[in-house]
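As you look at this complex, bear in mind that one protein chain is not there, while each of the others sits in place.
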Amino acid sequence: MPTETPPAQFLGDPRPAVPPPLDRARELGIHQVLDIEGRPRGDLPDPDLPPATLHRMYRTMVLVRAIDERGWRLQRSGRMEFWIPSRGQEAAHVGSAMAMDADDWIFLADREPGAMLLRGASLQSLFAQFFGRAGEPLKGRRLPLLLGDRALNIVPCMTQVGAYIPHAAGAAWAAKLRGDGTRFIVYFGDGATSRGEFHSAMNFAGIHRPPIIFFCQNNGWAVSTPTDRQTASASFAEKGEAYAVDNLRVDGNDPLAVYAVTRQARERAGERGASLIEAVTYRLGFHTSSDNPDLYRLPAEVAAWERWDPIPRLRRYLEDKGLWSPADEEELVAQCQAEIEGAVAAAEAMPPPEPGGQFDDVLAAPTWRLEEQRARLLADLDGGG
Amino acid sequence: MPTETPPAQFLGDPRPAVPPPLDRARELGIHQVLDIEGRPRGDLPDPDLPPATLHRMYRTMVLVRAIDERGWRLQRSGRMEFWIPSRGQEAAHVGSAMAMDADDWIFLADREPGAMLLRGASLQSLFAQFFGRAGEPLKGRRLPLLLGDRALNIVPCMTQVGAYIPHAAGAAWAAKLRGDGTRFIVYFGDGATSRGEFHSAMNFAGIHRPPIIFFCQNNGWAVSTPTDRQTASASFAEKGEAYAVDNLRVDGNDPLAVYAVTRQARERAGERGASLIEAVTYRLGFHTSSDNPDLYRLPAEVAAWERWDPIPRLRRYLEDKGLWSPADEEELVAQCQAEIEGAVAAAEAMPPPEPGGQFDDVLAAPTWRLEEQRARLLADLDGGG
Amino acid sequence: MTVLEALNAAMAHEMARDDRVVILGEDVGTAGGIFRVTQGLQQRFGPKRVIDTPLDEKGIAAHAVGMALYGLKPIAEIQFSGFIHDAFEQLMFGASKYRWATGGQYSVPMVVRAPSFGGIKGGFWHSQSPEAYYVHGGGMKIVAPSTPRDAYGLLLAAIRDPDPTLVLEPVPLYRALRDEVADDGTALPIGEACLVREGADVTVVTYGPLRHDVVAVADEMAAARGIEVEVIDLRSLMPFDVDGIVGSVRRTGRLVVVHEAPLSLGFGAELAATVQQVAFGYLHCPIERVAGHDLPYGFAGGDEYYRPNRARIGAAITRAVEFSF
Partner (left out) sequence: MTVLEALNAAMAHEMARDDRVVILGEDVGTAGGIFRVTQGLQQRFGPKRVIDTPLDEKGIAAHAVGMALYGLKPIAEIQFSGFIHDAFEQLMFGASKYRWATGGQYSVPMVVRAPSFGGIKGGFWHSQSPEAYYVHGGGMKIVAPSTPRDAYGLLLAAIRDPDPTLVLEPVPLYRALRDEVADDGTALPIGEACLVREGADVTVVTYGPLRHDVVAVADEMAAARGIEVEVIDLRSLMPFDVDGIVGSVRRTGRLVVVHEAPLSLGFGAELAATVQQVAFGYLHCPIERVAGHDLPYGFAGGDEYYRPNRARIGAAITRAVEFSF
């Protein structure tokens, strides 16, 4: 139960630091493979993934972190308009996206660049999207980090938080009606559960059982709103009960646990239909480059969560298994830097969209009015005052 | 759990009759005072209401039934445009509305004429509303049965099923913020729980705890849609859990149980905030005068529910207590008829709205454009054609 | 066929031809819709193609968007257009934006069927004309047939269209009219108006059930006063047939627009704004708009005094032909 109102002395001040629920994972029913040190001592068995899979997982997480750091600096230095950090949430999205098959559909929110990488998107195309270049898959039309690509079966989100959840469920339902084996995953945040579309999608899913995983990244905050101002329920997972949708909580900073529960939900999707997975994680970074988290949260809270940083946690697991060495790490970091620098340079050099191009793709074929507007714009730009 | 799809042979046929959940009330956790015969043998104690209160309850239910029957015939004979039956749901709304204090606010759906009667609305003003007369509180602007009156603290619904639930919750929240002791109740159906506003109202209520009773009349159907196509959850009440809102199921055809649980929820509203009450009842009549229930449900299902008719059930309770006799019944029926006939005649004779009146109340003061439109309409009607 | 039968036949035809077509909505299955437009389709095509949904217009629209993204061609029924507003964001800022927002990669070939317009003493929420809300943002097509033949051809076209299309069905005409309609799968092109009646004195552009009132007024004016009214039924609102309208106005020099939706920023505003520009030198009088008022459509009296009646239509035509500076 939340307290009714925050104590008056904290009005307008950052909230007192809330300890990570992961500190009490077992008590709170948050499933884990790894403990805080990366040792497989959680309630879930170690999925014993093959080394190549583990390497892919770790490399992707490290690359995501490197992209995030580079993008942040590009934004801060004015070379990029906007940035949406994913720092801290690498395990949640990389672990789950890896658990899906290559042809499965993914509906993204905005902190999951790793899903694109896992499907083979090039770094240059990612940075071209961040820079808003005409040549990226979405033609420079979306803000940085609103990623997607039809060629990868990845659908970009529609910016309104949560509004696309039933799009994913509808697509999954369609696949089921067609008898296809395709499975679906849709990413959204804790804040998104408050929107009506979460309710719609869950309610329809309880009845019609589309093969989809509703993947809620509970990162503690929706901009400045903490989870206990978002809902009074004790967890986001349990909301599934209201719709008879299978649900569970998982340690979102434990990539092996995330992988395991997502894989299991995927495997049962044909028979059981939808699952709601709440990945308990934390946004270590700013909400976006326009945010100022100092207004609402204390450094101590962030510091407590840094202890659960998924990257060193997985690295220690790999090291303990003899699958990773300091030399590997050094090489990986260098490689990430080099690849990113190349991609930044190439992407930044790509041309921006042409004014006339915005009239494409409104409809399959432009109406007379759109053609008229295009012609008028180009003429006015040409001769105009 | 619902079956995935109805068996093919029933496609387009009425659904096989589903027995009333009240037949298994105890097993399903549906609270009762009365058994099917009107004996106080349920899991809840008899609230031992004073005879005057019991008489008021019973008379109101009988009058509601009589109004419903008269209105139906008026519609069928073409004297009234439309009708929304309340048959079978008298106990649910009369029992709950009686449990509220006289100044409490009531937000109505469309099968609760008894709430208006309990607050002292005259029969003539009700029938004037049914006939769409200018002189009724809502000026003839709403379809029959969309009732309300500011003087009675009763707010009419906005026709979009469920959309007004958060209006009620917002009003209750406002009263709480003001420190007023006013309590609130809002009526809606099983179908309404599917709308986003149900989700919004419940979610806000869990956090902010407005003093309101969310009163869901689960009458088995939303037009032709049975409850297991409305949601996969085992009950509507349990949806409250997803928001940490207190909830329970009650026998909606047991006016004493409805009264008792509503009163209790009202009394706790100051401290606990909102409650969700699911009243398990049944729509014995048509959805509306435009409906044809033979398309989707079998007479056997209706017949099984007739056994649970709340009116004879309460009558038997009163008789057993020595509070009611056949002579009382005869007198009451005759009185209802006489009052209704008088009201029908008087209401039907009232004038319809004037064309120019529609421009009133759009805004507190009409804009130039509304005045222009009013003037133009009156001129065109005058000279036109 | 009646309008209702024509709509039903169009869906049946296309469902038989194209197994990607599915129908979803409240009460569309077992009961065949509250107006019976989908009657018999669940029996014929099964519950995976004709699906009863929860009472959730936003959810219906949003799931249809997803189905269409995956490649189905969903037809979503909104029980009355007065209940479409909950789906506004999903339709105008979801369905209608995917193609553009994904650089042309994803499309949403869905249909929304919305029983619309007044004339059934249904009060505000059962008598609405929501078209204007769906024109402004772009990315969606809108049709409003008002004869059985147009209903058949335009619903077919909507289903086959690669983009989201809103079909405003004329509730008061569902069973009121009969046409010979060949159920041969021929679609009508979206975007072509219909010249219903020729006339040299004034052009009246309308759509929806009022088309029939306009024709009645025109016939009356011809008989009683020798005024020859040209009547154009737009049928498609997005895109609309600008050439057809402008051609007519250039001949008659006078334009009256008639619709049920409220006046302010009703579709007539766009027609007037467009025509005054394209046909500026041809206009002998200001463009008249006869429309619903800027307020709700009332229950008692709405059909007579909210909806443009023949007196108001006639008065506006008279103002146009008698205009002098």
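Chains here go by letter, A, B and C, matching the order in which they are written, and residues are numbered from 1 within each.
Throughout what follows, a contact is a pair of C-beta atoms (placed from the backbone, for glycine too) under 8 Å apart; a residue touches a chain by one contact, two chains touch by 3 or more.
None of these values were measured; they are calculated from a predicted model.
Visitor: So there's a chain missing from this view; which of the remaining chains does it actually touch?
Guide: A, B, C
Visitor: Which of A:31, A:111 or A:142 touches the chain that is not shown?
Guide: Of these options, the touching residue for the absent chain is A:142.
Visitor: Determine which one of B:68, B:110, B:149 or B:278 touches the chain that has been left out.
Guide: The single option touching the absent chain is B:149.
Visitor: Hey, which of A:119, A:229 or A:316 is the one touching the hidden chain?
Guide: A:229
Visitor: Touching the left-out chain: which of C:101, C:245 or C:290?
Guide: Result: among the candidates, C:101 touches the missing chain.
Visitor: If I consider the whole complex, including the chain that's not displayed, which of A:31, A:93, A:111 or A:133 touches that chain?
Guide: Candidates A:31, A:93, A:111 or A:133; residue touching the omitted chain: A:133.
Visitor: At which residues does chain B meet the chain that is not included here?
Guide: Where chain B meets the chain not shown: residues 105, 136-139, 141-142, 148-150, 155-156, 158, 160, 163-175, 177-178, 196-197, 199-201, 203-204, 207-208, 360-364, 367-370.
Visitor: Extract the touching residues of chain C with respect to the undisplayed chain.
Guide: Answer for chain C: residues 82, 85-86, 88-89, 92-93, 97, 100-101, 124-125, 132-133, 135-139, 238, 261-262, 264-270, 272-273, 276-278, 280-281, 285-289, 293-296, 325 touch the chain left out.
Visitor: Counting contacts across the full complex, list the positions on chain A that touch the omitted chain.
Guide: Touch set of chain A with respect to the missing chain: 5-6, 8, 11-15, 81-82, 131-134, 140-143, 159-163, 191-192, 194-196, 222-225, 229-231, 290-292, 295-296, 352-353, 355, 358-359, 362, 367, 369-370, 373, 377, 379-381, 383-385.
Here is the rule we go by: only the chains that are shown with their structure count from here on.
Visitor: For chain A and chain C, what's the span in angstrom between their mean Cα positions?
Guide: 41
Visitor: What is the distance, in whole Å, between the centres of chain A and chain B, each centre taken as the mean of its C-alpha atoms?
Guide: Computed from C-alpha means, the inter-chain centre distance equals 44 Å.
Visitor: Multi-chain contacts in chain B: which residues touch at least two other chains?
Guide: Those would be 194-196, 229-231.
Visitor: Residues of chain C that contact two or more other chains, please.
Guide: 48, 53-54, 56, 58-59
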